[in-house]
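Note sheet for the following structure.
Complex shown without one protein chain; remaining protein chains in place.
Order of writing sets the labels: A, B and C. Residues in every chain begin at 1.
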Amino acid sequence: MTTAGPAAGHRADLEARVDALLAAHDPATTERQAFLDARYDAGLAWVHVPEGHGGLGLPRALQPVVDDRLGAAGAPDNDPRRNGIGLGMAAPTILAFGTPAQQERLLRPLWTGREIWCQLFSEPGAGSDLAAVATRAIPDGDRWRVTGQKVWTSSAHLADRALLLARTDPDAPKHRGLTYFALDMRQPGVEVRPLRQLTGEAEFNEVFLTDAVVDDADRLGDVGAGWQVANATLMSERVAIGSGAAREAGMLGVVADAWRTAPSGHRTADAHQRLLRLWVESEALRTTGMRLAQKLAAGAPGPEGSAMKLGFARLAQQLSSLEVELRGDDGLRYDDWTLRRPDQVDMTGRDTGYRYLRAKGNSIEGGTSEVLRNIIAERVLGLPSEHRVDKDVAWKDLPR
Amino acid sequence: MTTAGPAAGHRADLEARVDALLAAHDPATTERQAFLDARYDAGLAWVHVPEGHGGLGLPRALQPVVDDRLGAAGAPDNDPRRNGIGLGMAAPTILAFGTPAQQERLLRPLWTGREIWCQLFSEPGAGSDLAAVATRAIPDGDRWRVTGQKVWTSSAHLADRALLLARTDPDAPKHRGLTYFALDMRQPGVEVRPLRQLTGEAEFNEVFLTDAVVDDADRLGDVGAGWQVANATLMSERVAIGSGAAREAGMLGVVADAWRTAPSGHRTADAHQRLLRLWVESEALRTTGMRLAQKLAAGAPGPEGSAMKLGFARLAQQLSSLEVELRGDDGLRYDDWTLRRPDQVDMTGRDTGYRYLRAKGNSIEGGTSEVLRNIIAERVLGLPSEHRVDKDVAWKDLPR
Amino acid sequence: MSATTGAGADLVLLPDDVEEDLRASLDRALAARCTPARVAAAYDGDESLAGELWTALVDLGLPALLVPEEHGGAGAGAREAAAVLDVLARHAAPVPYLSSAVVAATTLTALGAGGLLGDLAAGGTAALLVPATLHRADDVVPLVRHDDGTVSGSVRSVTGVAGGVPAGVLLVPVAGPDGADGADGADGAALVAVRPGDPGVDVAPVVSLDMTAPLADVRLDRAPATELPGDARAAVSAGLAAGAALGASALAGTATWALTTTVAYLQQRRQFGRVVGGYQALKHRLADLYAEVEQATATARYAAAALAADDPDLAVATAVAQSWCSEVAVHATEEAVQLHGGLGMTWEHPCHLHLKRARAGALVLGSPAAHRDDLATLVDLPPPHPDQGGSPSWT
Partner (left out) sequence: MSATTGAGADLVLLPDDVEEDLRASLDRALAARCTPARVAAAYDGDESLAGELWTALVDLGLPALLVPEEHGGAGAGAREAAAVLDVLARHAAPVPYLSSAVVAATTLTALGAGGLLGDLAAGGTAALLVPATLHRADDVVPLVRHDDGTVSGSVRSVTGVAGGVPAGVLLVPVAGPDGADGADGADGAALVAVRPGDPGVDVAPVVSLDMTAPLADVRLDRAPATELPGDARAAVSAGLAAGAALGASALAGTATWALTTTVAYLQQRRQFGRVVGGYQALKHRLADLYAEVEQATATARYAAAALAADDPDLAVATAVAQSWCSEVAVHATEEAVQLHGGLGMTWEHPCHLHLKRARAGALVLGSPAAHRDDLATLVDLPPPHPDQGGSPSWT
């Protein structure tokens, strides 16, 4: 989030390592995967990761020193957007909970992009209440057999591996009967079907698991400890949200430009007042993000970040709705309803109507706004928790 | 709420009775109280009340036939605004729960205005949670001794009698240990102190009861049945809210006129847009009131009326806040902070700042907006009730 | 006490038995045919449902409701047509009832265009050739009428001319022949009828945000046209006014669907061991939404009753109902998507069909802002004068 404060000594050391890497592996002549492997071996993949796994155990804030130098030298990168879940969620989880053998085996192909990851958490009956997952994993010698249905899985059709949360003990209370696995997606027991959304496209998938096999060696954390592992994964997901963007970045910029270029008949006093309010709110959120980033420069993200996600979702929805009105008759049009399977979401690359519809998901995915408000109320403001009826009841006995 | 549909026969009969009353008691020469007594005896006080108690057991909708005729004849009325709680809350309660002897004794002085009533329900520790009242009534022969503190009592300094809710059985669960009384306010054990509000005035009072005496003959309903009686009283309170007012009545009219007469510098596009939205919302509420009145023309009010009160409170608050802004520098002024004890609230007779501050009470008094939302959610929409921990615990054992 | 009465105090806002019966039979007819999957099929190019539904509506006599009896119609009132729109909305039915049976029918009735009205009463369809968002006859941009009586010009984003039940006749606003004064008025403003199948008529369907009311861009190039005698501007005004007044009922119907569907879902759905509808934060949001939706229904009924009674309050009633119902429909369907969680985002669940109807419907026949602008004039709340800032005075 910030580039301030890296010790000069670390920086000089890193520069030297980059020089050495570039000297030994000229980007102009080295094959892409070979270069990425060399970078990994040099500890320059992700400098905050321990040595031996592509890093050097340095502060995360030093990574741009490497990235900027390598970028300037024309070196290939690992195309991080292709493997967002792998890099953003699987890697921290493997680092925190994986055995040395798992780290050795899984991290390199993950970082170099040889193995794309997806996440098999949510189920039709387990949305906000993730601990209610019903997908069963049953022991079978030194492996497990997994059966169940997962939803809201992005990249599942591209993925080689999945983070899987499954129930291994139905007799335990719901939070205590879960186990966490790294599942091989390339096997017959895994069926991926596109899940079409209100935008017309299928950004996500449903995944049907039928006696899918996972080795016990691919279990992350203890049997029954899946809930703790999954929470760590989800925390990693929310770190990324809310870093300081530029003024009029994203949706605000699109709508502000729509105002500036709209025919005069579409520029109503109503739309103008709403736009000014949203401009102010966007800036309030931007400065809040700056302040949070300065606070967190050294420390770990706390629950305060939840308020940023809440605000971004609200803004995106209000801005995109205003944009529909600003377009006049064109607000009634849509670009394309064809069922497509995009690799990633592109909010500004499509049309007004798409932004309006897609933004509805901002307050649902990655923690609904309702769940985030609970988190803020309980963990930031210290208000009492919700009354829980399901804490100490065996999962199999819960009403469904 | 409506004057439609009274049977012509009833109407003719009423007209004849009015003629007879006027003939026997010429308003020009009859003393006021004597005329009111005669009207009461003629069953023309409140025609929907049973015969013998000032009424004729006719539909409530026929009352205007009498009122209009008597008004036109220059007859005195019973100055109903002076005794709002007596007429609006005490009378229905006495009619529903009083013994024949109580009805005989209490209703005439109530209607004629010889006895002014107030309501001793709320306490510092029992606001929305009215059933938590801690004021104790302890039996003492054929009377009760009452000790405790009540708040938010309007007219207490003028009142002769009070509707009192008190705890008679601390060992019973809170809803089942309450009893309802008609208390004589003119006695040494009753001390009334003005309760100053944020407006500067003391529209309400605190009432301190110290061994105040109430005869068991003044108990309304059974011992332990106070909660049911009190709820009936509160229902009567809410009937009055939300009948069809004229367009631009009340606060909207004040603010619309403020716009029309404001200096051009105060008329911002922001204020204009907000005013138009509030105008629309006021009209939406007005037509909803019309529709509700047509629905209820024959039947009893249901929980749907709660949405009207919710809407009126919200509107009054938003309109008065807008008005402050519309006044420019004058919005920073106030008319008078002196501690006064007004007989009744007058939202339009005072200045902008007063309206702004007083309107804050609209969403608290007579059921907070939060309680009303619960009522709508549970009784109209059929959503589950709140989790209750205090239902079956003895009142004395509840945490406080 | 006698009630203090407001504007339109005599208007009855409750349905009578005839309306209740009509609602029930239409609801039955739609429930059997208008499934979410078939509605959604229009987004993938299969618009066959619309025709089936229209046939059902014709069987029930509904397209004839606003057509005068002397032209073969039912001569029923605006209240009944509002009820039809309300029920159609609750099923997201992809039929051009508003554009044909209300706007076009009212326009033709104002002109006394008996022949075309007879077609409508018999199940035919027509559409006014203006952009879907237009709500004031003053804003009409007329097409060009040539000396030979043919018509040229183009209009974007017209509703009711594409889809499964396209308009059989286009009602085209034109100026005098090649801009000159015409026969019917000093300025030659007129309506002419054009048949979509005729040469020189190009109807290009558009990919629409709401495919249950699909749009088309229409281009006429010396298309044959028949003049419709009468005061064209007044007729278009009447048609648009009826559309806006009754369109509010469609929006209120969408909002009602969203509220009731969401409440029903949350009464079943469990999370964290509890029925989700029991969480107080959601209860309070739904209570507020209930109040909004009830108010939307009241304003829509008031507008329909004002139209039915030709009440002087019609213009105010319409501005109020359109602006309020538009925003409530959008809010209610957005809440429906949010409170259905991920399910509301899926193609399979009907939420999105109603969300799209609300978002697009809120703009059809005038945006909420446009209707509030009308109101500012109608109720004497003039906008700030452009000079409001005052000139710098410290000179």
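By definition in this document, contacts are C-beta pairs under 8 Å (C-beta built on N, C-alpha and C of every residue); 3 or more make two chains touch, one makes a residue touch a chain.
These figures come from a predicted structure and were not determined experimentally.
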Partner chains on view for the chain not depicted: A, B, C
Per the touch definition above, residue among A:295, A:340 or A:391 touching the missing chain: A:295
Residue in contact with the excluded chain [from B:135, B:205 or B:363]: B:363
Residue in contact with the excluded chain [from A:37, A:203, A:325 or A:370]: A:370
Positions on chain C where the hidden chain makes contact: 137-142, 173, 175, 187, 189, 233, 279-281, 283-284, 386, 390, 392-395
Absent-chain interface as seen on chain B, which is shown: 122, 124, 127-129, 132, 151-152, 195-198, 200, 268-271, 317, 321, 324-325, 328-337, 339, 353, 356-357, 360-361, 363-365, 368-370, 373, 386-390, 393, 398-400
Sites on chain A contacted by the missing partner chain, in the whole complex: 1-3, 63-64, 67-68, 243-247, 249, 256, 259-260, 264-265, 267-269, 271-273, 275-277, 279-281, 283-288, 290-291, 293-295, 304, 307, 310-311, 370, 372-374, 376-378, 380-387
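Here is the rule we go by: only the chains that are shown with their structure count from here on.
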Between chain C and chain A, distance of the C-alpha-averaged centres to the nearest whole Å: 42
For chain B paired with chain C, centre-to-centre distance based on mean C-alpha positions, whole Å: 43
Interface hub residues of chain C, defined as touching at least two other chains: 274, 282, 372, 383
Chain A, residues touching no fewer than two other chains: 269-270, 387
